[in-house]
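Shown here: the complex without one of its protein chains, the others still in place.
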Amino acid sequence: MAATLDQLFVQLLHGMTAPLPEAIRPWVALAISLGAILAVFGLCFGITTVCERKAIARMQNRLGPNRVGPYGFLQFAADGIKTLTKEDIVPRTADQVVHFLAPLALLVPVVLTFLVLPFGRNMTAMDLEVGLLFFFAAGASTELAVFMAGWSSRNKYSLLGAMRAIAQMLSYELPFILSTIGVVMITGALSTTKIVEAQAAAPGEWLARWHVFTPWGLAAFLLFLIAAFAESNRSPFDLPEGESEIVAGYFIEYSGFKFALFFMAEYLGMFSSSGMAVTLFLGGWTAPFAFLDWVPSWMWFFGKLGVLIALFIWVRGTTPRLRMDQLMDFAWKFMLPLALIILPTAAIWHYAGRGWLGWLVTAPIVVGAYVLLGRSLVGRRRIRQRSYRYAAT
Amino acid sequence: MNPIVPHLIVAVLLFAIGMTGALARRNAILTLVGIEIMLNAANLSFVVFWRFGPNPDPQTGLMFALFSIAVAAAEAAVGLALIIVLFRHRRTTSLDAADSMKG
Amino acid sequence: MLGIGLIKGLAETGRNFVGSYLDPDRLVTVEYPEERLPVKENFRQFPFLVFDGEKADIGLRCVACQICEKECPPQCIYIEKSKDKKPDHLGKPQFYPAVFDIDISVCMSCQICVEVCPFDAIKMDQQFELSTADRFRGLLLTRDRLAKPNSHFQAIHPRDAAEIDMRRVDERAKAEAKAKADAEAKAKQATAAAPGATKAVASTPKPAAAPANEGAIS
Amino acid sequence: MSPIFYFLAMLTLGGAVAAMSLRNPVHCALSLVVTFVGLAGVYLGLGAHFLGLSQVLVYVGAVAILLVFVLLLTRGSGKDEFDERPDRWWPALGVGGGLGGVLIAVVLAQPGLALRTAPPELPTVRALGESLMTDFVLPLQVVGVLLTAALIGAAVLALSDRRRTPQDSGPVTSREEGETRR
Partner (left out) sequence: MPSHGGATAKVPTEAGAPRGPDAYRLTAGDNEYDDGSLLEISMGPQHPSTHGVFRMDVVLDGETVVKLKPVFGYLHRNHEKIAESASYLAAMPYTDRLDYFCSLTNNWAYALAVEKLAGLQVPERAEFLRVITAELTRLQNHVCLAGFLMQDMGASGTPLMYGFREREKILDLFEALTGARMMCNYMRFGGCRCDTPPGWLEEVRKVVDRFPRFLDEFENLLSSNEILMARTQGIGVLTRDLAINAGITGPVLRSCGVDYDLRKVDGYGLYPKFQFRVPLGDHGDTYDRYMMRILEMRESLGILRQALDAIPEGPILDPKSKLRGFRPKPGEAYGRIEAPKGELGFYLISDGSPNPYRYRIRPPSLINLTVLEDLCLGHNVADTVTILGSIDIVLGEVDR
C-alpha cells in the first residue's frame, strides 16, 4: 500500500505513455511531467501567495485576506482574474519586442529548473547526469531576462533595478554554486537523483545521512539558503524591487498579465531553489529517520519544501532590507570566503569519517570561520549597539 | 550525407559572420562580440571533430572546447574592462577614438 | 556574533504570529462593515440642526443669527434669514433660516459652529457613512436634511443633551413665570380686559416643548 | 540529420547575423545570447552535455551579462551607434565572405574527412574530471592562473581610474562641501 502510494504518480505516467511508440515516449513523458510541474507549482504559487499574506499579516497582528472563499484561500484566484483582465500597458518609448519577451525569458528558465528536481523516488522529470549543472545553467539565464525587462522599459528606476538585480545575482551566484560543491565532492555525482540517494539512511542506521547533519553541510546549507534568498530577490535581499527606494525595480513598467508572470517567476524561483536546497542538504525525498520510511517520498519532499517556504516568509516578515554595498560586502567578504573554507572542511570530513573525530575537527573550523568572518564584516563598519547619555539637568 | 559536413558548414558560416562583424563594426563592444562568435565557431568545430572525427582519443576535443570557454570568459572580462577604461578617457566606445598611444 | 539580532527579531515576529491568535490585545483589527466599535460619546462628525417636537419646520431651534456662518473656518455654511418670524420655545418671535445649507465636501467637522452657537441649535452628529454617488445634490445638505429631532441628540450625546434640556426647561420655566407675572401684572392693571388672550400666548409653545421635557426626565 | 539540428543551426546563424548587423548594441548582445543558446543546443545534440551546459552557464550567465552591463555603463544603449560608413562594410564583407567561401569549399571538397560512424561512448562527468586531473592537469593549472590574472587585471583596470574621478566623493568631503556652502 505504502509503496503504491509512493509510486502513484510514476505508475500514472507509465500508464499514460505506455501505448505510445518507443521513439517519442520519453518526449511525451517529459511534456507530461512539465505540464504536471506547471500545474502543481502554479497552484503552489497561488496558495503560497495567500499563505504568505496571511502569515505576514499575523506577524503584524493583522487578519490578512479573509474575504474570498473559505478563510480567504481563494484570494489568489481573484487576484489572478484581476491581473488577467487588467489592461496591459506598454510605455510608448519602450523597446516593444524586448519588453514583450522579457517575462517569457524569465519564466522559461525558471520552469526548466524544475525538470531536474527529484520530487520523490523515481520522480525526476529529466534525470540528467549533469542535473546540478543544468539547474545552475538555467538559473543563470534568468539574469538576462531581468536585464531585458529593466532596460526595455526605458525607465530610470527600472534601469537602476535591473543593474542592482544583475549585480546581486552575479555576486550571489558564486556562493550559490560554491556551497554545493562540497555536496558534489562528498557524493561524487552531479546527478540530483544520486545526491538524494546518497543521503538516505544506510541499512541499520536510524538517522538519515542528510548533509545538513554535518558541520560543513549545515554551514553550506545556510550559505545556499542565503544565496537562494538573494537569487530569488526575497527580503532582506529584495533590493532590485525595493519599493521604498526604486519603486518596483525592473518590472515597474509591467502591468496586467506580464506583471503576473514576473510575480510568478519570482515565486517559482523561490520554489526551485528551495527544492534544490532540500535535494542537496535536507535529503530530498528521504525520511529523516529510518522508521518513517513508509511515508510516501513525495510527501517528504513537499513537506520539507513547505518548511523552507515558511522560513522564507518568516524572514520576509522580519528583516529590513540591506543596502547595495552591504549586499556586495556580504557576498564577497563573508559568503565567498566561508564557502571556500567549507570546501576543504568537507574534504576533511570525508577522510575523518562521520564519527566524533569528524565533528571534533570540522565543527571548530566552521564555527571559527563564521565568527571571525562575521566579526570582521561587522567590525570594519564599526557597527555595534550604542549606549546613550542624558542631559545633565 | 556525411553528418560532419553540415556541422562544419555552420561553424564556418559562424566564423565568417563573426569576422565580418568584427571588421566592420566600430563599437569596441561589438567588435568583441564578433570575436566571441569566432571563438564559438572554433569551439563548435572542436566538438564536431571530437564527436565524428577519426581521432581515437575520446576527450581531447571536448577538453579543448572547455578550456576555450574558460579563456573566452577571461578574454571577455579583460576586454570589457579595457573598454570601460577607454570610455572613461574618451567618453566613447568607438574604436576610431582609440588612435593614440597616450591616454 | 553576527546573526543574533536577526534571530531575536525572528523570535519576536514568531511570538507575534502566535500571539495574534491568542492575545486579543495584539489583534486589534475590527472587520468594519460587519463589526463596529461602539461610538464614543464625544465623537463628532458633521453638524446637524436640532429641532424640538415632531416637525422640523416648527421646532427648529435655529434663529438664523448667522454667527456660525461667520465663524465657520472653511466657510461651508450658507444661511438665508427668513422674512417672517416664528415664536421660539420661549414664545418670543424669532427669525428662522429660510435656507440653511452645509457642504459636506467642505466641512471639516471641527465643531466650531457648535461652540459658538448661543441657541444650542446646531450640534455634532455621529453619522459617518456619508458617502454618496451624487456629487452635487448629494453632498450639499439642505435644511430639511440637516434637521434632526432632539431625541436623536439625546440618543447620541446623552450628557450634553441632558444638561441642555435642563437649562432650556429652566429658561422656559423662568420665561413662563415671567410671562405669568407679566400677565398677572397686566391683568391687575387692566382688571377686566381680555383674560383669554394672555392665556393663549402662554400656552402656544406647550405642545412643541412637551417631548423635550419627557426626554430630559427619562 | 535531424530537423532539430537544422532548427538550432538556423537559430545560431540567425542570431549571429543579427548580433553583427542590428543597430542597437543591446539588441546585438541579446541576439548573441540566441547564438550561444543555439550552440549549446547543438552541443547537447552532439552528446557533449557537460560542455553544452557550461556554455550556457558561462556565456549566457556571465559573458552576455557582462556585455550588457558594460553597454549600460558606457551609455552605449541609448545612442544609435550604426553610423559607420558603408565603405567599411564592403571590405569586411569581402574578407569574411571570401574566407567563408574558401573554408566551405575546403570542407565540401575534402573527401578524406573520415567519419566515426559509431558515436564515442559519452564521457561521464567523473571521467571528465579524472582526465582533467590527470592528462590535462597542466592546462587546468594554466587556465586557473589565467583566470586569476584576468580577474585581477579586470578589477585593477576598472578600479584604478575610479579613484581619480571627481564625482566619487565620499560622505566626508560632501559634508565639508555642505558646510562651506552654508
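Lettered A, B, C and D in written order, each chain numbered from 1.
Just so we're on the same page, a contact is a pair of C-beta atoms (placed from the backbone, for glycine too) under 8 Å apart; a residue touches a chain by one contact, two chains touch by 3 or more.
The shown structure was predicted, so the numbers you read here are calculated from the model rather than taken from an experiment.
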Selected residue (touches chain absent from view) among A:Leu101, A:Met126, A:Ala198 or A:Val378: A:Val378
Options C:Ile58, C:Leu90 or C:Cys110, residue touching the unrepresented chain: C:Cys110
Of C:Val50, C:Met124, C:Leu141 or C:Ile164, the residue in touch with the unshown chain: C:Met124
Residue among A:Pro109, A:Gly242, A:Pro296 or A:Gly358 touching the omitted chain: A:Gly242
Touching residues on chain C - with respect to the absent chain: 2-6, 8-9, 11-13, 16, 25-26, 28, 40-44, 67, 70-73, 108-112, 115-116, 118, 124
Positions on chain A contacted by the hidden chain, ascending: 56, 59-62, 156-157, 159-160, 164, 235-236, 238-239, 242-247, 316-326, 378, 381-386, 388-393
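Rule of thumb we're sticking to: only the chains that are shown with their structure count from here on.
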Rounded Å distance, chain B centre to chain D centre (Cα mean): 7
Rounded Å distance between chain A and chain D, as computed from the means of their C-alpha atoms: 28
For chain B, residues that touch 2 or more chains besides their own: none
Shared interface positions of chain C, touching two or more other chains: none
Complex contact set, residues of chain C against chain A: 1-3, 6, 9-10, 12-14, 16-17, 19-21, 26-29, 31
Chain D residues within the chain B interface of the complex: 1, 5-6, 9, 12-13, 16-17, 19-21, 25, 28-29, 32, 35-36, 39, 42-43, 46-48, 50-51, 54-55, 58-59, 62-63, 66-67, 69-71, 73-74, 76, 81, 84, 88-89, 91-93, 95-97, 99-100, 103-104, 107-108, 113-116, 119-121, 123, 127-128, 131-132, 135-136, 139, 143, 146-147, 149-151, 153-155, 157-158, 161, 165
Residues of chain D touching chain A in the complex: 24, 26-27, 30, 33, 49-50, 53-54, 56-57, 60-62, 64-65, 68-69, 72, 77, 124-126
